[in-house]
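Quick one: the structure is below, and I'll ask about it shortly.
One protein chain is absent from this view; the other protein chains keep their places.
The block that comes next holds chain A.
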Amino acid sequence: MSMPAPSRLLFHAVVAAAFALMLAPVVMVMVISVFRQEIVSFPPPGLTLDWYVNAWDRQEFARGFVSSLQVALMATLIGVPTGTAAAYAIARGWLPGKGAVNTLLLSPLAVPGVVAGTALYMFYLRAEFWIDADITATLHGLVAAHVLLTIPWTVRLVSASLAQLDRSAEEAAANLGARPFTVFRRVTLPMMRPGIVAACLFSFIQSFENLELSLLLVGPGRTTLPVAMLSYLEFRIDPTLAAVATVQILLVGGLMLLTDRFVKLSRVV
């Protein structure tokens, strides 16, 4: 890129400002989580890890963490194989109207989470009446909702990796005597692996940190971590929340970096 010096300076300044703006809250949360005083003030009166201990001692966070983990794992386990199969069928043109199918599969991402969550809540209430069983406030109800996140993300990531896949490698395998299923198992699937791994990690993240979709669907005693954090916020503000958030940020950030090694997220998201 060649720009005259003043405009290059301006460009870098704007980029730096944008990064600072985005990262400031994250950094603040992490910093506050180790402040000793309950009311945030500068300069800090001292540093401590007590808030982390406090967070772990509070049942709702520990349990929320476990159920978020459960929900995210199950939603990933269901969404990734389904989404992968769909992406493969779309890429190979097996589905009539594949453009429409693709749009349909990606559409949950276009609906605001709160709207989708409310709609699901109302649908679940109706469905409970029909099948005479609990859906709201149950684990499977929550997992079903989160599958609406994991399928679209998987379709997106796996489609991206399928688009780059060299079809002639599959032809070469057939040419060497491999039957269609063997071609899929020995060549196509291994070549799709980076996309699938990325889909697993990213689906997990999306489910794990989701608040809006879960808000109305959780029940007493079965709350996800983001919902637990929100409820805590309604009663008090102290660095305990910052400690929980820091743990969440580190986990999600780590998984993101890992995902990026398999599929460049900047190309897909």
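As a working rule, a residue touches a chain if its C-beta (ideal position, glycine included) is under 8 Å from a C-beta of that chain, and two chains touch if they have at least 3 such contacts; residues count from 1.
FYI, contacts and distances are computed from a predicted model.
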{"item": "Per UniProt, the name of the complex member that is left out, chosen from \"Cytochrome c1\", \"Fe3+/spermidine/putrescine ABC transporter ATP-binding protein\", \"4Fe-4S dicluster domain-containing protein\" or \"Glycine betaine/proline transport system permease protein\"", "value": "\"Fe3+/spermidine/putrescine ABC transporter ATP-binding protein\""}
{"item": "Candidate in contact with the missing chain, chosen from A:45, A:190, A:219 or A:253", "value": "A:190"}
{"item": "Contact residue for the chain not shown (choose from A:40, A:178 or A:251)", "value": "A:178"}
{"item": "For chain A, residues in touch with the removed chain", "value": "166, 168-169, 171-180, 182, 186-187, 190-191, 193"}
